[in-house]
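Removed: one protein chain of the complex. Kept in place: all other protein chains.
First chain written, first letter: the chains are A and B, and each begins at residue 1.
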Amino acid sequence: MSATNTETGFPQAGAVVQRGPLELTLRRLARDRASLAALGFIILLVMFALCAPLIEGATGHSAIEQYRTTGLSEMGLPVVPNSEFVLGTDHLGRDVLVRLAYGARISLLVGVLASLAAALIGLTVGMIAGYVGGATDTVLSRVMDLVMSVPFLLCALALVSVFGPSLGLSVGVIVFFSWTTMGRVIRAEVNSLRKREFVEASRSLGAGPVSIMLRDILPNLSVPIIIYTTMMIPSAIVFEATLSFLGLGIVPPTPSWGGMLADAAANSVYLVAWWLVIFPGTALLLTTLSFNILGDGLRDALDPKARPIRLVKKVRKADKA
Amino acid sequence: MINFILKRLGFAALILVVLSAFVFFLFFVAPGDPARMIAGDKATETQLVQIRTNLGLDRPIHEQYVSFVGKALQGDLGFSYRNQQPVTKLIINRIPATISLVIGGVIFWLVIGIPVGIMSARHPGSIRDRVGQGFILLGLSFPTFVLGMLSLYVLYFLPKQAGFTLFPAGGYKSFTKDPLIWAWYLFLPWTTLALVTAAIYARLTRGHLLQVMGEDYIRTARAKGLSERKVLFKHGLRSTLTPLVTQLGADIALLLGGAIVIEQVYGLQGVGALAVQAVKNQDRPIIIGVVLLGGFFIVITNIIVDLLYAVLDPRVS
Partner (left out) sequence: MAILDARNVSIRIPTEDGIVHAARDVSFKVEAGELFGIAGESGSGKSVLTQAIMGLLPNADIFGEVLFQGRNLLKLTEKEKRAIRGAQIGMIFQDPLSSLHPYYTIGSQITEMIHTHENVSRADARKRAIDILGRVGIPAPEERFDSYPHQFSGGMRQRVMIAMALVLNPPLIIADEPTTALDVTVQKQIIGLINDMRRERGTTVIMITHDLGLLSSIADDVMVMYAGNRMELGPSRTLFREPAHPYTAGLLNSSPANYTPGSDLVPIKGRPPSLLQPPSGCVFAPRCSNFMDICASRRPPLRIFDDGTQALCWLEGGPATPATVKSQVAAAPETNAGGERERVIVARDVRLSYNTGGLFRSGKKLDVLQGIDLDLFKGETLGLVGESGCGKSTLARVLAGLVPATEGSVTLVGRSIASLNAAEWREMRKRVQLVFQDPFGSLNPRRRVSSIIGDPFRIHNICSGKECKQAVQRLMETVGLNPEHYNRFPAEFSGGQRQRIGIARALALNPDLIIFDEPVSALDVSIQAQVLNLMRSLQKELNLTYLFISHDLSVVRHVCDRIAVMNKGRIVELANAEEVYRSPRDPYTRTLIDASMHPRASGDTAERRLIKTIPGEAA
């Protein structure tokens, strides 16, 4: 007695084409031009970062070498963008373009690595807290509250002052202070999922807790995991840039966008050399913007409930009266 | 209610203990000899021993921590390694700049963020909503220091090159001397701080308002014949107050402990700038002091937010 109407001999009225969830998501995403543009930019950026050695080869400039004769004016000031230095040089006569390319590597590496690590930790802790509940949940939730209410930049300062700046420490600090967002979201999700009837159904069938967590709950978390990991990348990138800007992140002379901006800010060199702030600043802004737009787009595409129904242009009211 | 307050106070104390222990032990295990930092490179071994005994550095770590906490409770955070000044005094000197920055920033970002959120949520999908969402995305993506540097370039440097002074390059002028000058100096820091933070508030307002406006009780309000304005402001916004208050508390607390980036960009002599300087100088007592101050503000605002929550939401008891 399924809904087919073979007996009555005509096709089922209003048979709406059923589409898989993945297809629906991709279709929604494809309609979202902003997200596509963001995705395009991210792909370009990844290629730019990957091609850093090629750019180095093409310009003949190393990222850390100081071209004091060609790269600095007679007064010792940076050179404006020209045919040799396409994006100009910095206060030490280094090529901004090459440094930008190598800086992109750092930003992406830190952003993606830190986000993945934070997502993994957040997921694990959130799932345990949400599923086990009780005292375990209380303790883990308190820990998350604690980490969230710690003045993170100050603590990062304290850590760096003790251990000295390094790439590893930067990633560690970022991970430590950003996993809680994911942890809280997952905890809340799992907590409500665990009370759903399909979990009880599995339990009544004799499924163990690990099986329930992996087979019943985890697939239902894919949406928040994807969205929040994407959203964490731009914050991690900004976090890293901020640390480097304060001189606490990547150790010079290794190029990083935050470090380049810090160099520009030092002694206000950028006031006479706008390219020192425009190029790395724009690169940083566009990167975070792209990831944020993509994250928003993914949320709309994966979880259409969160979005209000777009007002389709009102059909003109045919006045019958 | 009393139970609730006691619980929150307990958590507050926990934050402070964890924070102070964290920084204290961090510095204890850290490489580097504090005595040498104080005395300088030329100090003799006897001088170093003398300093260690004076500061109690030769005692076991837990004893040092207990005595540190005991003194801290009386407002004594020790002395700077660099210039031997009391840390408490150094921090207090910096607080006016930070507070000034935060007060103005909060007002600016609330005034910008909430209306943008409302505008956006009122007609979802409209042009105005798109503008609002664009503002939100841009604000969330703009690194504070990049926006700060750009504002300085456009609003300070370019006019200066053209021969007039629109805004000063930075620094802090006391409010008591001349409030106008005070505001003029702080205007760029305020707007910079407000623009990047307002986006968070706009998004929060928009998201919650959209959700609330779909609730059944909003339909009831409309069915009563209330004007859309009243439905939005009396019934819709009322429910978004609680998440806004929570966010505001967290943001204020974080900034009072040092608006590090903004202070750095605009050369404001606030608590954050003090901390950055201390890190560069390896001046550990100051770092400990600033971290504790940050923790203190967080604890205070947490408690205020909780109390407000109980006032705002009748279901909390």
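Points worth noting:
As a convention for this text, a contact is a pair of C-beta atoms (placed from the backbone, for glycine too) under 8 Å apart; a residue touches a chain by one contact, two chains touch by 3 or more.
On a predicted model such as this, the values are computed, not experimentally measured, just so you know.
Residue B:221 is the one among B:51, B:77 or B:221 that touches the chain missing from this view.
Among B:71, B:238 or B:280, only B:238 touches the chain that is left out of the view. Annotation for chain B: contacts to the undisplayed chain at residues 3, 215-217, 219-228, 235, 238-239, 312-315.
Residues of chain A that touch the chain left out of view are 1-5, 8, 10, 12-16, 18, 20-21, 135, 138, 196-198, 200-207, 211, 215-216, 219-220, 222, 304, 309-312, 314-315, 317-318, 320-321.
Just so we're on the same page, only the chains that are shown with their structure count from here on.
Between chain A and chain B the centroid-to-centroid distance comes to 24 Å (mean Cα coordinates, whole Å). Touching chain A in their complex are the following residues of chain B: 11, 14-15, 18-19, 22-23, 26-27, 29-31, 123-126, 133, 137-138, 140-146, 149-150, 152-153, 157, 169, 210, 214, 250, 253-254, 257-258, 260-261, 264-265, 275-276, 278-280, 282, 284, 287-288, 290-291, 294-295, 298, 302. By the touch criterion given at the top, residues 142, 145-146, 148-151, 153-155, 157-163, 234, 238, 241-242, 245-248, 261, 264-265, 268, 270-271, 274, 277, 281, 284-285, 288-289, 292-293, 296, 308-311 of chain A touch chain B in their complex.
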